[in-house]
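One chain of protein is taken out of this complex; the other chains stay put.
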Amino acid sequence: MSSVGFAEAIDDAIAERMAVDPAILVFGEDVQLLRRNLYARFGAERVRNAPISEAAFLGAAVGAAMAGLRPVVEIMMADFLTVAVDALVNHAAKLADFSGGSWGAPMVVRVACGGGYGDGGQHEQSLWGWLAHIPGMAVVVPSNPVDAAGLMRTALAHDGPVVFLEHKLLADNWLEALGRGGRSGLEFDVPPAGARAAHPLPANRVAFGRASVVRSGGSLTLVSLGVGVHQALEAAEALAEDGISAGVIDLRSVSPLDRGCLVEQVGQTGRVVVVDEDYLRFGLSGEIAACLLEAGLRPRFARVATEGTIPFARHLERSALPNPDRVMRACRQVLSS
Amino acid sequence: MSSVGFAEAIDDAIAERMAVDPAILVFGEDVQLLRRNLYARFGAERVRNAPISEAAFLGAAVGAAMAGLRPVVEIMMADFLTVAVDALVNHAAKLADFSGGSWGAPMVVRVACGGGYGDGGQHEQSLWGWLAHIPGMAVVVPSNPVDAAGLMRTALAHDGPVVFLEHKLLADNWLEALGRGGRSGLEFDVPPAGARAAHPLPANRVAFGRASVVRSGGSLTLVSLGVGVHQALEAAEALAEDGISAGVIDLRSVSPLDRGCLVEQVGQTGRVVVVDEDYLRFGLSGEIAACLLEAGLRPRFARVATEGTIPFARHLERSALPNPDRVMRACRQVLSS
Amino acid sequence: MPADPWLIYRWMLASRLFEQEVARLWHAGLVSGEMHLGTGEEGIDAGVVTHLGEGDAMALDHRGTPPLLMRGANPVSLLREILGREDGLCRGRGGHMHLFIPELLSASSGIVGASGPMAAGFALASQQLRPGRVAVAFFGEAAMNEGALLESLNLAVAWRLPVLFVCKDNGWSITTHSPSMTGGALLARARAFGMPAADVDGTDALAVSAMTEALLPHLRQGNGPAFLLARCVHLDGHFLGDALLEAVRRPLQVLAPMAIPLARSALSRHGARFRDRSHAVTDLLTRAGRASSAARSLPDPLDRTRRALLGDPDRLRMLEATVAAEVRAVVDVALEETP
Partner (left out) sequence: MPADPWLIYRWMLASRLFEQEVARLWHAGLVSGEMHLGTGEEGIDAGVVTHLGEGDAMALDHRGTPPLLMRGANPVSLLREILGREDGLCRGRGGHMHLFIPELLSASSGIVGASGPMAAGFALASQQLRPGRVAVAFFGEAAMNEGALLESLNLAVAWRLPVLFVCKDNGWSITTHSPSMTGGALLARARAFGMPAADVDGTDALAVSAMTEALLPHLRQGNGPAFLLARCVHLDGHFLGDALLEAVRRPLQVLAPMAIPLARSALSRHGARFRDRSHAVTDLLTRAGRASSAARSLPDPLDRTRRALLGDPDRLRMLEATVAAEVRAVVDVALEETP
């Protein structure tokens, strides 16, 4: 059976829309090679390499979006957003509010994120909670090719800025370039169901702010996104062997956050474990806690996230990032308390 | 009785240490005028104006700190950190971890923050939760001159990066320059106990990660920082008239966060309202919720924070930022639920 | 098409009178926060903006009011925005630093340097959707040290974007004398990024206009960006209530309260050598004077342009009366309560 990879699914969704919407441009560092299939089809005007000037070209994406284009701008890694984040925080995200609703910046910022291949703490951050803190932009994090394509379709129809984060363990081209580098015999915890899907993919959109209950379960709710979803599913399988029924929510979009789904699921189980590859504090896991409390729930709560700078060494990295063992421990903790 | 203003208290604490520690340098845009008392005493080598190049001079502060200086670097407003935040996120905050503990960057980033004087959404952000999301740096937010001086003393002895946020409603020089501009008859909600304190100030340090219980109360705990503390106190006073005893915690430092104090106080009251001028989602208020749940508490919870871009118009701004009315409503809500 | 001096003067005057009203309202406490006026830079704004037309875009800095007025923005809704009214241009959300008019492809930002990338983006859209149309970036000379702006100079060259970078050089960044913080010369800096660059006396609106006219064909023909450096003075200082300017205008009121803590601090035990301290104090005391003498060193651009029109005094008087009446009417209407 033929299958589609994660990055390919996204590229195809973009190509689909580029073919009918001449306002879509793709630009960023090395995109002519990275997105060579788009380049070969749409040419150098619409698929542009950019200088290493993230502040300028992300800022230009905002202006371009305001003036009638729909840019898909690539920032190689979430870590590098730090040099350009003003364009998002003070411009793209604020435009609709500042202009009293009269102007918008329909743009997609496509960014590779996440770790698990030993590249060190300036190249493996996730930062989705950090980005979502700023009101005015959507932040989405697909966990599989079907959702990735569906979310990209929505992003390309959205009327404001969207940060589209693709995890490097799922996007095979990134993992190949940054982790494997043509070497064979290396091991990465690539979740097969996250990295590839059956061909052809469904052609639907995935709405922002709609989580997906990827496994139902009555005694515990795992909440995650990106690669974490697969770790959560793995933990849920293991718990099932002990007769414990754990549900898993794939958030898919961080902002907007599907509070309804969270409240409904956790309302049934009374126990929640958040699996979040972004930093532990002042981020997504906290927001979920607050949402549940605000809804009047009083759940048992634990979280598995990244506590400090991600270490380079693979064995240290493994325990710094969420992993199935850590998830299992957190589950046992909320089950026993 | 003579008194000391908020900014003056900070300047004095810096002068105190500059007099004995030649490694301390102050730099940033316009600091020769902004910190003219330091300039007049310590001269142009140690109090330096900088070009409008925040990324370069904040980055240079990291290098300078690594090479033996202790810079106090000023970024005019928290909003402008967006153009320079890479120096904090990927460099200052990661140095100790990256170097395996062998190197540190003792530096203080002094930043004006907060709103309440009608300056619009690119000049009134707080962003402390956003900054605190990144592990590896301390983030402190004093609510009065005594704590401001005490926290600055600690910052100047700290072995890593510290972001020191001073609220513009408390720092009279900022409010004068940006809000009043020499005009008389304008009204600002300046909390008197936050803006000035009796002279002389105590000479002690205020430790990071130590909240202060500024009012004790058994039926509800208000948690805040900066100007919000005074709004919380005002709400607590009003509740007292209805016979409700509300305690108030002044966090003083966001990172590290005093989880112990939070758990102890909320453990007693079972009800908590967070008053946070930073953005509502994925920030401080969520982190507090998570800390309480992690500690096994199941409190009634509400939060008053900034939900969207801060509007320019004073009346819109007032209801976008936390204010005593909003705090009161949240208190009534957790009391009635 | 060579500039019409009458039109240019008309817009300069309208902008000046409008901003004087803004200042009055601000001083009266009806406008909150900071207030950065463009008074003194009207020669640059008018010289450039009068060359723009349908489909051309503008990325503005914290002094966005004059270019917007000159580009034909509705002055009533502009003033209402500045007043923070919900019937203002941006429903009171933006204020004077965040003015947005999609129909005019014009947007401001309070982040120094942000107009560079914004204009590059506008120009990219022109290149793809509206060939021949250009984008102007307005910014001050101190913004030329901001990374995003420097990057945008390069980006515009690399992508051949039709951006006219207009650097309004008043020599000051709030209280800092810009040459003291700027390496090399700005014109050479722009040229080194590979674009044509010219400088002009920004108090001479007709010269600015002529230079703009000379540069624009390069952009409109798709050859990439150009850079215009124009000197000016901000007559009302950095912002209203500017301490430096006030120190000159009302030395006693401003300097006296500073003097005691300053002297106390300068004379404290432990600190720099005496020479360094006295240099610092002298610097503080003379900086205000330097700022104001710089101001006096350049003519008011309005006077200068007006002189070119003195040959027809009747028409001039008429024009001035009309513009004044218009601005008065704008203020009256803007201040009206809406139902």
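When the chains are written out, they are named A, B and C in that same order, and each has its own residue count from 1.
Keep in mind that, in the parts below, contacts are C-beta pairs under 8 Å (C-beta built on N, C-alpha and C of every residue); 3 or more make two chains touch, one makes a residue touch a chain.
The shown structure was predicted, so the numbers you read here are calculated from the model rather than taken from an experiment.
Chemist: Which shown chains does the hidden chain touch?
Modeler: Among the chains that are shown, those touched by the missing chain are A, B, C.
Chemist: Hey, which of C:Asn154, C:Asn170 or C:Ser265 is the one touching the hidden chain?
Modeler: C:Asn154
Chemist: So one chain is hidden, and I want to know which residue out of B:Asp30, B:Asp86 or B:Asp119 touches that hidden chain in the complete assembly.
Modeler: For the chain that is not drawn, the touching residue is B:Asp86.
Chemist: Touching the absent chain: which residues on chain A qualify?
Modeler: Answer for chain A: residues 15, 18-20, 29-30, 32-34, 36-47, 49-56, 79-80, 82-83, 117-123, 177-183, 185-186, 309, 311-316 touch the chain left out.
Chemist: Which chain C residues would touch the chain omitted from the figure, given the whole complex?
Modeler: Chain C touches the missing chain through residues 145-148, 150-151, 153-158, 180-185, 188-189, 191-195.
Chemist: I need the residue numbers on chain B that touch the omitted chain, in ascending order.
Modeler: Touch set of chain B with respect to the missing chain: 22-23, 25, 45, 48, 50-51, 53, 55-69, 71, 86-87, 90-91, 94-95, 97-103.
Simple rule for what comes next: only the chains that are shown with their structure count from here on.
Chemist: Which of the two pairs, B-C or A-C, is linked by more C-beta contacts?
Modeler: So, comparing the two chain pairs, more contacts are at B-C.
Chemist: Find me the chain with the mean Cα position closest to the mean of all the protein Cα atoms on display.
Modeler: Per-chain C-alpha centroids ranked by distance to the global centroid put B first.
Chemist: Cα centroid separation between chain B and chain C, in whole Å?
Modeler: Going by mean C-alpha positions, chain B sits 33 Å from chain C.
Chemist: Using mean C-alpha positions as chain centres, tell me how far chain A is from chain C in Å, no decimals.
Modeler: Here the centre of chain C sits 41 Å away from the centre of chain A.
Chemist: Two-or-more-chain contact residues of chain A, please, as numbers and ranges.
Modeler: Residues 55, 86, 90, 94, 97-98 of chain A each touch two or more of the other chains.
Chemist: Multi-chain contacts in chain C: which residues touch at least two other chains?
Modeler: 90, 92-94, 98, 109, 111, 147-148 - these are the residues of chain C that touch more than one other chain.
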